[in-house]
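Handing you a structure now.
One chain of protein is taken out of this complex; the other chains stay put.
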Amino acid sequence: MTKIGNHFFDIGYMDTLASGDSPLHRLDPRVKLITTLAFIVTVVSFDKYALSELIPFFIFPIFQISLGGLPTGYLLRKVLMISPFAALIAIFNPLMDREILLQIGSISVSGGWVSFFSILTRFLLTVTAALLLIAATGFNTVCTALARLGVPRPFVVQLMFLYRYIFVLTDEASRMVRAISLRSFHSGGMSFKTFVPMMGHLLLRTLDRAQRIHLAMLCRGFDGRICIVRSMKIGYNEVVFAIGWSVLFVILRCYNIPKMLGALVIGFFG
Amino acid sequence: MSHHIVEVEDLHYNYPGGTVGLNGVSFRITHGESVALVGANGAGKSTLLLHLNGYLVATRGQVRIGDYPLTRKNLKIVRRSVGMVFQDPDDQLFMPTVFDDVAFGPLNLGLAEAEVELNVMQALETVGVPHLRERPPYKLSGGEKRSVAIATVLAMSPDILVMDEPSSSLDPKSRRRLIGLLKTFHHTKIIATHDLDMALDLCERTIVLHRGKLTADGPTLELFQDEDLLARSGLEKPLKMQGCPICGKKGEEQTPLPDSKTCSGNRLTG
Partner (left out) sequence: MHMADALISPAVGGAMWAVTAGLIGYSSNKVKKELDDRKVPLMGVLGAFIFAAQMINFTIPATGSSGHLGGGMILAILLGPHAAFLTMASVLTIQALFFADGGLLALGCNIFNLGFFPCFVAYPFIYKKIVGDEPTQGRIMIGALIAAIVGLQIGAFCVVLQTFFSGISELPFGTFVLLMQPIHFGIGLVEGFATAAVVIFVWRARPEILSSAAMSMTIGGLSIRRVLIGLLATAIFTGVALSWFASTHPDGLEWSMFKTAGTEELEQPEHGVHASLAHIQEKTAFLPDYSFKTKTPEHEAEEQPSWPAVDPGTSLSGLVGSALTLFVALLIGLALRRRRGTKA
């Protein structure tokens, strides 16, 4: 009936990972954010048949996992869990695009399949990058980094509040759903007739809660502006990290390293 | 000192629908007193408390905090003086981390960052949870949330501490810790509670509310021995003032036990 128990990325666990200590964790969040964005933009900028060019980009997530001491198995499982959805969308391409593009020995590969795998690879790379950003930095810290980088404050504050109360609301909702399911005796989902009052009550309670939170804020002197104190410092490590990776991304974007490597190896043996 | 005095004069309040919330409540609490506010559900305890920091405005009557009669103009000053801790800690912990929550008040008061840091750490140490500084609120246990909620108010150095059901849903150990903590506070304390045993432990004076009216105001021990008063107000004696839990012995009365056992000093023998 609900997906609440099946969090793909176990939001709470991300915060646990983010509270670890490693050279990666200690980097300024703004730098991690910008580098990840540069990564995603570069990966996405390839055209639809790019495949071997994308492979070297895996060095970025691999590096982060190692440097940050993050659990590989857990992350891999999470990403693989959602890859069927990407595959579902990308599967149209092999069906539509039959033009032969590659020839490996006697196997001919259509353009559609190349773009299919290209889509999947891109998906893997970008999703992993976002995941690692949160795992090594924490959602709230990423938000404060966004604010420092110029994202409008009302939106950033909204992100943080939303994040804070997602746990509370999903808890309340799942308790209500459980109570209802314990009193329903037919199989299959919730009926519309039950759904509406349940949502209605949840909404009313939510509005009441908003009022109480507002009261609590007023009692502590709230006047419209939320202040968050975070010390952030750009140091030598940060500059090296940002510039180093950016340069690498540009190089990898312009040169097809795997092809050059492969040509070298084949030329050597052939 | 006069700014620790809480005075309520002939307070009347009607809810938006028209129901009577408070029907002529008057009392005077002086510096350093510890007062319990007891009554059945719906008696008006929470409503009364919300008048003490100006969230609700009386339909008739007056509230004075220290030298100031409560008006719209001095709300901010009053709210600094009167620290209110609500029933649901989730309503009070709305920032990304414990530190942010406890710092919220001092930051709104315009304190410098260094002073804020000092206030926050002092408050956290007072309630015994300095190690929870970087924790997001959804990762706290019920007792920890309670302690942090109190810290958020303490950090503003209030003169008067107002609490609504502080011991509700706490496990025995957390509850005992809370009582111990509150005993060390020298603030003026006003505590609305159903936990009459805690009231007995903590507060030398008790005010009883029933259907919006003040039905008793006097020394706690005296009031709790008045069985008539308690029954009229929808209450009963604190558990530790009721008979022996095993044999029901009240004073000299002895109830026969099964299997010819006897009870001495709250223990079953024979």
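First chain written, first letter: the chains are A and B, and each begins at residue 1.
The rule is simple: contacts are C-beta pairs under 8 Å (C-beta built on N, C-alpha and C of every residue); 3 or more make two chains touch, one makes a residue touch a chain.
This one's a predicted model, so the numbers in the text were calculated from it and none came from an experiment.
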item	value
Contacting the left-out chain in the complete assembly, out of A:38, A:159 or A:227	A:159
Full-complex contact with the absent chain, from A:76, A:179 or A:260	A:260
Residue numbers in chain A that touch the chain omitted from display	1-4, 7-9, 11, 14, 22, 40-41, 44-45, 47-49, 51-52, 55-56, 58-59, 62-63, 65-67, 69, 82, 85-86, 89-90, 92-93, 95-97, 99, 101-105, 109, 111-112, 115, 119, 122-123, 126-127, 130, 134, 139, 151-155, 157-166, 168-170, 172-173, 177, 188-192, 194-200, 202-204, 206-207, 209-211, 213-214, 217, 222-224, 226, 254-263, 265-266
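The rule is short, and it goes like this: only the chains that are shown with their structure count from here on.
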item	value
Averaged-CA centre spacing for the pair chain B and chain A, given as whole angstrom	44
Chain A to chain B touching residues, read off their complex	12, 15, 19, 140, 143, 160-161, 163-165, 167-168, 209, 212-213, 215-223, 227-229
Chain B residues within the chain A interface of the complex	50, 53, 55, 76, 79-80, 82-84, 86, 88, 90-92, 94-97, 100, 103-105, 107-109, 113, 116, 134, 136-139, 152-153, 156
